[in-house]
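Have a look at the structure below, then the notes.
Removed from the display is one protein chain of the complex; every other protein chain stays in position.
Per-chain numbering from 1; labels A, B and C assigned in written order.
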Amino acid sequence: MPGCLWGQAGESSQEMPRYTILLFGPASAAIGQDRVVLESSDPCTSDELKAQLAQAFPALESHVQVGRLAVNQGFANADALIDPAAEIALITMVSGG
Amino acid sequence: MPGCLWGQAGESSQEMPRYTILLFGPASAAIGQDRVVLESSDPCTSDELKAQLAQAFPALESHVQVGRLAVNQGFANADALIDPAAEIALITMVSGG
Amino acid sequence: MAVRVRLTDGPLAEMIQTSFTPGCGARIVFDGVVRPDEDGQAITGLEYEAYRPMAEQQLERIGRELVEKYGLLSMDIEHSTGFVPNFACSFRLVIESAHRKEGLGAMDEFIDRLKQDVPIWKCAK
Partner (left out) sequence: MAVRVRLTDGPLAEMIQTSFTPGCGARIVFDGVVRPDEDGQAITGLEYEAYRPMAEQQLERIGRELVEKYGLLSMDIEHSTGFVPNFACSFRLVIESAHRKEGLGAMDEFIDRLKQDVPIWKCAK
């Protein structure tokens, strides 16, 4: 899985950005977790992080395709570099109301 | 006032159609009456009756121009012959709500 | 397809909350409120005059037409007659529908038709 690892305790390296991504609703149900951790060889943009997320978790692929990433509770631009220290969330198709 | 008379008690003739027209709101306020009576030499259509009404009561002219006649509580077609026995009303610009 | 029409003397009371009609996914309530100025002039309220039987018939007729056109579940129409002071409610329209779009569309169209075809006049006081 080049450039992207499902983080396990003890595997993280100080050089590799480590992204924790919150999951909700259908995405959370799809893999039975409310968050995932991704390690990337380089700092990622929003689109890059989405691609790595779909690659690392094929069960999330359809959700990632229609979803957007939120950074610190606001939607991120596709080409914005994501700070690994930020609160990151995958916002899939919403259905309130 | 050819073809049209402001009916006074005792003046009505059995041969001439006699129209009572209810007035409301601004039209009623314009002449200080809640109804007027028109005698016509012939049976009138809605448009003809409106023309006679404006002619007989110049103070109503502006109201008649933007108004419609209702016959038995429904709007009348412009060319419909009006039955003098019907309940006739001048519906000027309304302003409910 | 219930359509209810009422002309009420004076300001309208607060709405009585009722349970939703089965199938209702959207209930929209419109309150028309008397504002303390009319054409820039301060007023104390509005006096409504209705050609009552025709107003009731027109409200009911427009209601039935729109219930049919938009497939609504219910429409409840109430309008004041007589004096309504500033800040009080003189008109209320309650629409229930399965979904939002038809309810909002019907509400907009109803109020347009009210202001065109329902013989009720207001006079600033």
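One rule holds for everything that comes next: contacts are C-beta pairs under 8 Å (C-beta built on N, C-alpha and C of every residue); 3 or more make two chains touch, one makes a residue touch a chain.
Treat the numbers as computed from the prediction; the structure is a model and nothing was measured.
Listed by label, the shown chains that the missing chain touches in the whole complex are A, C. One of C:R4, C:R64 or C:R100 touches the chain omitted from the figure, and that residue is C:R100. Check C:P36, C:P53 or C:G71 against the missing chain and you find that the one touching it is C:P36.
In the full complex, the hidden chain is touched by chain A at residues 22, 24-26, 28-29, 70, 73-75, 89, 91-92, 94-97. Residues 14-15, 17, 19-20, 22-36, 87, 89, 98, 100-101, 104, 107-108, 111 are the ones on chain C that touch the missing chain.
The rule is short, and it goes like this: only the chains that are shown with their structure count from here on.
Note: centroid distance chain B to chain C, computed from Cα atoms, is 29 Å. Separating the CA-averaged centres of chain A and chain C is a span of 50 Å. Contact with two or more other chains is made by no residue of chain A. Contact of a single residue of chain C with at least two other chains is seen at no position.
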